[in-house]
Every structure is written in C-alpha cells, then in structure tokens.
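Quick one: structure below, then a few questions.
Here the complex is missing a single protein chain, while all its other protein chains stay put.
Letters are used for the chains, namely A and B, taken in the order the chains are written, and counting of residues starts over at 1 for each.
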Amino acid sequence: MLKKIGLVAVLAALISVVVATTAWGSAKAPRAAAAATASVKCGKRVSIGVAYPATGGVAFLGALQFDWAKTALSRWNGSHKLKIKLVQGDTQLTTNAAANLAVAHSFASNGKVLAVTGPAGSQEVQDSAGVYKGAGLAPVSGSATRIFLTRSKPGNTRETAKGFFYRTVPNDGQQGDAVANYIHKNLNKKRIYIIDDEEAYSQGLADQVQQDLKNVGINASRNHVAQNVSDFSSLIAAIPSNTQLVYIPWQQAAEAQTFASQLHANGKNAIVMGSDGIDAPGQFKTPGSYVSGFPVDATNPVYKSFTKAHKGQPEAFGLPTYTSIWANATAIKMACKAGHGKTTRSAVRKDLLKVKLNASQSLLGFPVQFLNKNKSTFQGPGDMGGTADFAIYKISKNGTYTRVK
Amino acid sequence: MHPLLFSVVDNIRSLGWGGAFQLLRNGLVLGSLYALIALGYTMIYGILKLLNFAHGDVYMVGAFLGYGILTRLNGPLNLAIGIVPAIALMFAVAMAGSGVLGVAIERFAYRPLRNAPRIAPLITAIGVSFFLENSVQLLTNGFQYTYDPFELGKTGNEELGPLYHTVFSVAGNPVTTVQLLVVGSALFLMTALVLLVSRTRFGKSMRATAYDREAASMMGIDTDRVIAMTFFIASMLAGAAGVMFGLYLGVTYYFMGFLAGLKAFTAAVIGGIGSIPGAMLGGLIIGLVESFAIGYVGGQWSDIVIFGLFILFMLFRPRGLLGSRAIQKV
Partner (left out) sequence: MSDQSNTPVPEPPDAEAQTRIGVDSWVAESEDRQARKRGFFGPAARGWDASPDPVKLFLFIAVAGTIPFWMNEGDLFVYGLFTVLYATLGLGLNVVVGFAGLLDLGYVAYFGIGAYGYALVSSDHYGIHWPTLASLPAVMVFTGLIGLGLGLTSRRLVGDYFAIVTLFFLQAFLVFTNTANPVIHGIGLTGGSSGIGNLDPLEFFGYSLTSVKQQYYFFLLVLVLATAGLYFANRSRTGRAWRALREDPLAAEVMSIPVNRLKRLAIVMGAALAGLCGAIFAAIQTAVTSSNFTLNVLIFIFAVVILGGIGSIAGPILGAIVINVSFQFLQPQNDHPSIKRWLFYGAIVLFIALMKPWYRAVVVLVGTVAFGLAVHAIVSATAAASWTAGTVTDAGSGSAGKAIADWVVIPNQTLHGGFATYAYIGLVVLVCVVRSVTGWWRTVVLIPTLYMAAVVWENVLAPNPAVTAEILFGVLLIVIMTVRPQGLIGTARVEII
C-alpha cells in the first residue's frame, strides 16, 4: 500500500516536472537582457572579468596573459582615479571547455563585472558568444585569432554578433598573410614544410599560410606533431633534406628551440620560421631563424620594466591582454564620465568603439582603434584597424631579435 | 583508407634506407627511455599487483631535479664543473630524489591500502598522480624549462655542444654522443637490475615476495622493507630516465609524465607485466613502433597505431610476450 502511494507520488512529481519544463518559455530572456542595462555605480566596485586558462594543458600561456593583465591593472590603478578590480575566470582551455561556459555565466551574473578580457581561444569565444551577448557584455580577446570571429565569408557566417566581440590581436588572416608574403617575396623560398601542433591556433595559422602559398603556386608539405611530444627525431627524419624553410606556428617556445636545434643537428639546414606563439627571446634563439610577432617598441618603459621583473622574459604572447585591459578600462572610464558616476554594460560596450590608444599606450607598437566595418581582405568589425599587423623578426647570432619587416 | 595506404608507401619510398636508419636509431633511443620507465611499472605490479599511475610523474620529478642541479651549477652555458661530473651529479641527485619520492608515496599512499579492495589503491594512485602534476604546475607556473643540451658544455665557437658531437655515421646519418649515452646508460642500468634480481639474496627475496607475499613474510623476509626497496629502485630508474630525456630532448614541464607514463605502461603490458626482460623488450618495441609510425604514417596517427597494437595484444595474447600465464585461484 505504502509502495503504491509512493509510486503515485513519484509519478505526480514527474508529471509536474515535465509540465514545468515545457511551460517555462523563453519569457525568461528579459532577465538576462536586464543585466545589460542595469545601472552600476562607478565607485570601488567596478570590475573587469579576465577569462584565461589558469589550469590545464595551456596554463603556461594563461600565466603569460595574466601576468600582463596584472601589470595593466596596477598601472591603471596607479595613474587613474577610477579604480578597477579584476575578477579571474579559469576557462581551462584544452582541458574542460565546459569551464569556459561556467566562467561566462559567472561573469554574466556578476553585477560588478562591466567588461570582459578574454577568452583566450577562438573556439571558446564562439561557444560563449551567446551567453555574453545575452548579458550585454562584449569580450575583448587578446589571443583569439580565428578570422570568422569578426568577418564572414561566402559559405562561412560570422561567428559572433557584431558589436559583441573585439580583439586586440591581429587575426590569422593578417598573420598568415604577413608570413606567406615574407616567405615568398623577401626570402624567395619554394620548398616549404609546415608543421602544426594540432591545436586550433596552430592549425588556423598553418591552414592560412598553406592556402596563401598555394595561391602563388607553392605547394607546401604539411605535417603535425602533438603539442606535448618533444621527440622530433622521427618527424625530422620525414622532412626531405632539400627543404628550404620549415614553418612552425607553435605555442611552446622551448619545444620550438629543441626542434630547430635537432633539425640542424641532423644535418638539415632549412630555415625555421615561427609565429607569435614562440616569440620569446630568452627561449627561442636559433640563429638565422625568423619569428612573426608584434612590432613592439623595445624602449617602452613599461615593456622594459616588465621584462626585468620577469627574468628577462617579455612574455610577448600576453601583450595583447595588457592592451585589452587598458581598452576596457578606458571604455569604462568614458562611460562613467558620461553617466556622471553611474553606467551600464551596454554603455561600456558602445564606448569600446570610441577607444583610441596610441602606440605607446597599447604597447603593441601600433595605435589601436576598433573597426566598425569590414576592411581589406581579413578584417571585420571588432578587429583593430589602422596599422595593426604583425612584424617579422630575424634572430641573430647572439640570440637577439632584429626587426626585418 | 586508400589515400592513407598510398601515403604510407610513398613515405617509405621517399625516406629510403637513410631515413629508415634514422628511424631505427631514434626508435632505439626512445625505446631505451620507455624501457626504463616500463621496468618500474612492471616491478611494482609484480610485487604489489598495483598499477602505479603515479610512476610517470616520478619520472617528471626526476627530470626537474636534474634541471635544478643544472641550474645550481650555473646552467647549461657556464658550468662550474666539467661536463662529465656535472652529468654524473645530475644523475645521482635525480635518481636519489626520485627514489625517495617513490618510497614516500608507497609509505603514505599505498601501504594503508594493502588489504583493501583492488580499486582503492588504483584510485589513490590516480590521486597521487594528480597531486604531483598540479603541485609541479603550481610551483613552476606551468613554465617549460630546458636543459639546453645543444649548448651544454659548449667551449669556444662550435655550433653544438659536446653532447651532440657525431661519434660515427652510417650512410651520412650521424649518431651523436647523447644518443649513445642514453642507450648505454639504459643498458647498464637494466643489466644491473637483472643481476640484482637474479644473483643477489635481496633479489631472491624480491622474487619471493612477488610470488607470494604471505608465505614470504612467514619465511622471515621483511616484506615491508622489500616492497619499499622495490619502489626505491623502480623510482630510481624513472628518475634516471627523466634526466636522460632532458639531456636528449631538452624540455621539462609538469605534464611530461602523463603521456610517457602511458606509453611505458603499454610497453610493460606488451612485454608481459611482471616480467623484467619483458619490460625491456616491450619498451624497445614501443619505441621502434612509435618512431616508424611517425616517420611512415604521420605524426597524428602514431598514438593510434600504438593503441591498436595494444588492443591486439590484449585480445590475442593478454599475458604479453614474455609474461607467465596467471592461474586464478578461488
């Protein structure tokens, strides 16, 4: 008897849950939209959310980004009346992409967060775009380089909503173009071997460079190596001895150094060229190699003091995160001033378009102002316009980087 | 599947004999490393019937200890003492340190679970592995460190340090000092281990404890001490492998133990878990298979090839090449 009552009770509960599920329509959307226009006082409580991989497979990259974020914050708070706090969010890129969504939801529901720096990965940006848009936030990423985040192409729609995503790093199209142009026009090499490290960042760049080279008639060979494997001996054995240039858009400078040294130790004298992921003067220092990176002004005092404080490592991969924090903070300051001490997320978002940083404020070596429409072949709304592009550096005998383009 | 097959045949042809020799050479070096780690797995399994997932992380700690010593001696470029004593010191400290770590893990994480159901020490091993990896990540900030083996002990203007001098060449393909060093030390350690297990009294007590722990303790063997010593030796070998990895490939970071441990584990199982010659053979096989797979099939398929090989062994010969058939008693 009791069992029967119990059974009926469970069935009733189930039915009520089903009804609740179907009856809850999308009428709940206004709640999230309300956050976008909720007024926040610009006192000591405004925050910028920083979404970066603090743990997981690429935690070393997240650490670089966060180092620069901290530097930006302390410099801003030291020179501005409006004080800002950072709220960290661990997106665990490559370990648990669901964490990315958890971070997005946390930032969305945290009323003090007025702007977001990050996420680090292009896929993360796309996955959380809906959540951020619904909350009225426009993330400003310092490392998401996929072209379609800001630009659509026939057959590929734009992956984020216009006005809801910005980035302080030139995208894959720009970097790939710069590299392919340099290889073809300046170095004039024809036998190219491309190796990616099986990560989205690397694959995107490798695909772009391979496509660009194909467009000028160069058929580059392509191979892959897992990111955490350091034994390149068999990979090197597979590289033909007449290869002139090996392009490695990797993210771990120490591995790139090992690879280049092993390549030369095995008697294959191809030039090694890398991307901004291995732009690290202390670690990747094979003489005669090339690297694409930001046209940073090495005499900039902020850059110099950071390098000194971090054992001579400028940690260039994290530079755009500094720019992103600065841009976000500037937008918040503008919005707070216009709102006389109070502002909303949508006001901050719109003010991002008005942010103008000169070359020494952005630290990237070029001035920053976000685009509102398409520009040239690869840039779209949210990219940095102006002279934003990558530079090519050559590594000399004693390991120093000299800009060649 | 067809395009894959074509590209394999294509690769074999384009690499030719020279390429094949390179792959063979690389496979032997890599295989020696895997063999050393696999020996540790097999010894611990033989004596405790425990899969020590934390073993790969002991190897990682060994590599870091070696790096620490290298930095203490003023880094790869300006060695305070000669290169040979420096390397010897690195080996000594890394091996001792890893050994102590292994004994500590056994004492505090596994010993309380001697009589627990089999799942308990396995979960604990995973916990220890997690703890070690994340601790090192915390302390190193996830940074990758390098031994800089190409620069190590460089004198004057030569391009590569003494580790990378060519000792001899086969058809234009160089065999360098460091490769001989790795294979040589691995052989030396393995021979020493085999002699220890088969010729000494301690080795006899190890074999007795592995065969039947209760009976061995009844025969007056201090099984706790034997188990601790087994862990010490196994971890020592892993630490040596870590230093060798650093010297050969140069990179150390907190996550390196996981994949290496997994592959060494495959090696131990393929060779026959519980059998020492089996682990050595398994390690060499895995090293060669990986090397040739990367060279002929392509970087991204090598792991799948190894996995496929493993599954085949599991299905058709679960006791491995040299393992003994296990009799289950009720």
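Here, a contact is a pair of C-beta atoms (placed from the backbone, for glycine too) under 8 Å apart; a residue touches a chain by one contact, two chains touch by 3 or more.
The structure displayed is predicted, hence computed values, not measured ones.
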Review point. Which is it among A:87, A:161, A:187 or A:218 that touches the chain not included here?
Key: A:87
Revision key, fill the gap. Which of B:171, B:187 or B:314 touches the missing chain? It is B:314
Practice item. Write down which of B:5, B:84 or B:138 is the residue touching the left-out chain. Key: B:138
Point to revise | Listed residues A:82, A:200 or A:302, member touching the removed chain | key: A:200
Check your understanding: Among B:123, B:167 or B:215, which residue is in contact with the omitted chain in the full complex?
Key -> B:123
Study note, to complete from the structure: Across the whole complex, the chain not displayed is touched by subunit B residues 49, 51, 104, 107-109, 112-124, 126-132, 134-135, 137-139, 258, 262, 265-266, 269, 300-301, 303-304, 307, 310-311, 314-315, 318, 328, 330
Check your understanding: In the full complex, which residues of subunit A touch the absent chain?
Key -> 2-3, 5-7, 9-10, 13-14, 16-18, 20-22, 24-26, 28-29, 31-32, 49, 51, 54-57, 59, 87-90, 92-99, 101-103, 105-110, 122-123, 126-127, 130, 146, 159, 198-200, 203, 224, 226, 309
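The definition used in the following text is that only the chains that are shown with their structure count from here on.
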Exercise for review: Could you tell me the distance, in whole angstrom, between the mean C-alpha positions of subunit A and subunit B?
Suggested key: 36
Exercise for review: Under the touch definition given earlier, write down the residues of subunit A that touch subunit B in their complex.
Suggested key: 55, 57, 59-60, 62-63, 195, 198, 223-226, 228-231, 233-238, 240, 252-255, 257-258, 261-262, 264-267, 283
Check your understanding: Okay, in this complex, where on subunit B does subunit A touch?
Key -> 11, 14-15, 19, 22-23, 25-27, 29-30, 134, 137, 141-146, 150, 159-160, 164, 172-174, 176, 245, 249-251, 253, 255-256, 258-259, 290-295, 298-300, 303
